[in-house]
Structure formats: C-alpha cells, structure tokens
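Yeah, one chain of the complex is gone here, protein chain that is, but the others are all in their spots.
Chains: A and B, in written order; residue numbering restarts at 1 for each.
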C-alpha cells in the first residue's frame, strides 16, 4: 500500500507539472488582454485595465454571440440526430459491406475543405441556402462521415443482450432505443455533440462567405475585426476577444463533462 | 439531390426567418478598414436619393476569396471594394461593369491621375476608381547609419552602393542590415516591396526588359538578364554576403516583428513603402511620435537602379484599392451614384487627410491642406514617375510564382535552378506561346 501512495503522489506531481507547461503559453494572452496599449510583445502591461474586454463585448458582439450559438448548437444537434438515426441501424443490421462503406465515407472527407469550397458555394446559392441554415447543413454534411463512424462504434459497444432483455419484457423499438441504447451511449453522443459544436463554433470561412447581411456573422468573424491593414493588429482586442470567444465552448465542455464521464460504469455488463 | 435534402432538413428551418435576403435597391460590400471612407458616403447617398443602402462590412481576412466567389456566382453586392490587382482578373471574366461612360458625366472624374486609373483598367476600360495609393522606397535607421559611419542623407545611386552600406552596417553589428522581403508568407508584399522594385531597375525599360510581362505582346517573360540579376541580388543579400537572416520574412506577424526590430535598432535598411511613416510605430496612427522625432529616428531614399547600362536611376511601383460596380447590378447608374457619393470631394478629402493616405486625385493632392504635410508632399513626388503592376489576367499567379522564387533563392537554391522552375511554371500556366525569353 505504501508504494501505492508514493506512486500516486508522483503521478500527481507529474500531472501538475504538465498542467503548468500546458497553460504557460497563455501568459501572452493574459498579459496582452489586460494591457490597453498592447503591442503584441511578451511584456508586463504598461497601462493595465479592462478596456479591451469592454471593447470586445460592445458593438456587434452580442448578436454575433447569438449567431455563433445558433450555428454551433444547430450543427451539433442536427449532426447527432442524423447520426443516431443512421448509426443505430448500421450498427445492428448486417448490411453487406457496411464497414467498407463507412470507411470509404471517411476517406471522402480527406479532401481538404478548401478543395470543395467552390462547389459547395455554388450548390448553396442555387438552393437558396446562403444563410445560417445553409452553414448548418454544410457543416453537418462535412462532419457526417466522422459523426456516423463514431456513433456506430459507440453503438457497437452497447451489448445487444440488454436490448434482448428489454424486448422480452415487451418494449418496442422506440422504447428500446430511447430508454436503453441512448442512455448507454450517452458518453459517445456527448463526444460527438461536443466535437461538432466546437468545430462549428470555430468555423470562419463558411459563415463569412455564406452570410448576406452583416447581422448574420458569428463571433469567429468578429475576431478578425482586430486585423487592420498593413499588419496593424489590435492585440489587446484580439486577446480579450479570444478569451470571451473561447469561454462558452469551455462552459459547454463542463456542462457535458458529467455525461462524458458517466459512461458505462455500474451498468454491470462485462466487456 | 440537394433539394431533397432540403425537404428533410427544411423542417428545422425556422432559422431562416432572421436571415432572409434583404430587399433594398442597392447593396455595397467593403472591408472594415475602409469604413471611415465608405460609411459617410452611404449616409450622404441615402439622404440625397431617399434609397436605403444595404451595407455589408467584412474583415480583411478572406475578403479576396469571398469577392471572387460572390462575383462568380452572381451573388455579389452592387458596389464592391477590391484590391487593384484583382480588377483585371474580375473584369476579364465579365464580372465588372465598365465605368468610363458613366464617369464622363461626373464633374470630379477629371481629377483622377491617369496612371492610377490604368492600374484599374482592362482592355481600355476603367473598372474601378482608386481609393488611395502608395509608393515604395528604402527606409533606414539613422542611429545605425551613424554607428556604421555612413554619410547622411543617404543617397545610393546603384545596388552596389546599397550593398556597401549594408556591409558596413553588418560590420557594425546590425542584425538585419538589409531587410529585403522574400518568400510566400507575406504575399504581394514580397513581390512589390522587394522583387519588382529591384527588377524595374535591373535593365533598360526598352521592350519591357525590366518587367515580368511584355505589355505590348502580352507575353510573360520566363527568363531575362533582369530576372537573373534580381534573383542574384537576393542570393547576394541572403547567402553570399549574409546581410540578413530570413526570419522576419516568416514571422507570425511580420509587421509587428519589423516594428520591434526597428525599435530595438536591429534593422539597417528596410525595403518597404510609404505607409511605414506611420506603421514603423503604429499603423493605426494612434501613438505616433511627432514629425520631428520620427525624422530624427529614420530616413528614406528612393530605390536606386542597378547601375546597369540603360537602367532607370530610381524605381517605383504602386498598388492600392479600388471601388467598382458589379456587372449584374440591377441599376448600374444608381450604383455608380453611390460610388460618386463615397468619392465626393468633401468626404474623400477629409478621409485622405485624416488617414495620411496618398491622394489619387489632383484636386486633393494640390490642396493647401495636403501640401502642408511635408512627408506626403515629398512621397507624392515619387508617384509622378510610378508604374503599376501588370494589370492583365494572370498577374496574381505570376506574383505567387515570383514570391516562391525569392523564397527559394533566399533559402539557398541555385539561381539557375530557380529560374528554370519559374520558366516551367509559367509555361504550365500560360502555354509555350505566351512565354518569352530575353537574352
């Protein structure tokens, strides 16, 4: 037992050290965010203050925040719904060649997004989708291979014996899926939702080229308001804005963390 | 296929309500750094005509891509702001409306400088009105020149004079003795501030031997003494004499890196442009030292020619942004009326002065308020002998190839090989018949 305690203390020490290294690059971000006359150098603030944060939350940023939430939550929710509806049958039905099909699909996404930007734009324009719904659909489509493969993999780990037991007790397909399969795949669904949420939250180019009116821009576009001409960057604004910009996504992580961690412990099924 | 997807997903489409297409008669798209020129113009236009303008302000990032896609798909605003080098590309694809006829009825059109309208022309028609312009020169740090014992005001006559000075600076311990932009990271800046300024003075202007393009025949120059000498200059600076390390060319924020190096007296000579009068301290012009303080710290001199037989004595090339009208605008005359409201003398002049821009119109550049600024007045003299980029379709491609060539040479690749690569890439892009070689 003694060695166990020493061991876990060493682990804790190593992990703490790691965390310090991991956050150290943020020194720059904090120093500049609180310097109202920031020059982008690594230096103590010459004129400390919260002016940058005030600038970052004024103007269009309220509307941009709502747009970011609509795009990110919309993409994540649509991805999860479409992914579950297709992932469950793909996991349970013995459709010939389904694995090859899924992997081929993921391969399609190997084409970098810039490679398909032009056809996506023209298709959206023809379909009258140069708006937020179009952004959500496009991001869902681009993410679908990943969400589908991930969800199918998680459904695969749900033991079919439990579903059998539920069926014997008279549950319908709908009940089996909503009361047995989904709760047991909660961790996987949370991972997929979180991933699609953050990738849509950070998407810059699609909202930029899709939006027809300025009011439709999300926060990722607002970030670039810090960039002027000939390399004039307002670093204080950039730093403060990116802290405010990253905060909601981190909050989402903590809201989901319970689900990410709850997982399967205690279900009582041996792997 | 796409439509059917819509039916399924369209049920979730309550979102569309807030983002429906605007219905106003006229729209405009511009980058946010130009807002202080465009927005008062819009206000005046709305007041005069009673129309509502639908304005969309974009960040500078991704602006070029959006404009190309928008114009190609027919979704662009009626009035668009664009970099002057894009004008010919977009005009050649039929996306822009020619302005000459509409402009001839506008009384202020006569004041625009001919050379700057040329930059925004294609096939003899003007497709954009310039917002401002710039000139290019060699900046130098006076305290370093003093340390190296170089006489000031510095007036180099040939490339050798520049290299000699740089060698003295290097010997005096200056890290970036001659910062000559190279590589792909800074895009157009490497072509304009470095390569083209040298190229123009590398050989005689006859037959456009000192350019990238023979403008008479429309053929790109795949190899020439001027190209070779220019790349050899890069080789000398970066490899042979090691006058500067190349890290400023690849810094995350090149502008800030140059500013910092200048503040620390690490730069000797800097090949750049007229905006550095503010940008060396603060591009936004907020925390600028006084005129006298700036003049005590840095000086500038025109780029000298190479000293070769028949080459120009000094060189210059200008860029800048323009505003044009979409060929598919529902009402082109109304759209042009918005352009004239933006460029109306009162609005245009106060913006030019407030932002220390170089004027593009004689009624502004000859006004007493403008002449008062000694720096702008001196820099504007350089513009008299300026030249534009090769405003034919394909320039953007050639410029990217030039940047690659400078980067490769600076990184140690042999000049012969790099020139061969450049020639081959031109042939790939434009075909054998459109590429020539000068001996």
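Worth pointing out:
Note that a residue touches a chain if its C-beta (ideal position, glycine included) is under 8 Å from a C-beta of that chain, and two chains touch if they have at least 3 such contacts.
FYI, contacts and distances are computed from a predicted model.
Of the names listed as "Xanthine dehydrogenase family protein subunit M", "1,2-phenylacetyl-CoA epoxidase subunit B", "Acetyl-CoA C-acetyltransferase" or "Amino acid ABC transporter permease", the one that matches the UniProt record for the absent chain is "Amino acid ABC transporter permease". Taking the complete complex into account, A:223 is the one of A:71, A:208 or A:223 that touches the chain left out.
Across the entire complex, the residue among B:111, B:154 or B:250 in touch with the chain not shown is B:250.
Between the chain not shown and the residues A:66, A:213 or A:246, the one that touches is A:246.
By the touch rule set out above, chain B reaches the unshown chain at residues 1-2, 4-5, 8-9, 65, 68, 72, 86, 88-90, 92-94, 183-187, 245-247, 249-253, 260, 393-394, 396-397, 400-401, 403-404, 407-408, 410-412, 421, 424-425, 428-429. Those residues of chain A that touch the chain absent from the view are 11-12, 15-16, 18-19, 22-29, 40-42, 82-83, 85-86, 88-90, 92-94, 103, 105-116, 118-120, 123, 140-142, 144-146, 148-150, 153-154, 156-157, 160, 163-164, 167, 171-173, 176, 187-188, 190-191, 194-195, 198, 201-202, 220, 223-224, 235, 238-239, 242, 245-246, 249-250, 253, 257, 260-265, 267-271.
Operating definition for what follows: only the chains that are shown with their structure count from here on.
Chain geometry summary: the mean Cα position of chain A and that of chain B are 38 Å apart. Chain B contributes residues 2-3, 5-6, 9, 12-13, 15-16, 18-22, 32-33, 54-62, 65-66, 69-70, 73-75, 253-256, 258-260, 275, 279, 282-284, 287 to its touches with chain A in the complex.
Those residues of chain A whose C-beta lies close enough to touch chain B in the complex are 37, 39-41, 70, 74, 78, 117-118, 121-123, 125-127, 129-133, 136-137, 204-205, 208-209, 211-216, 221, 224-225, 227-235.
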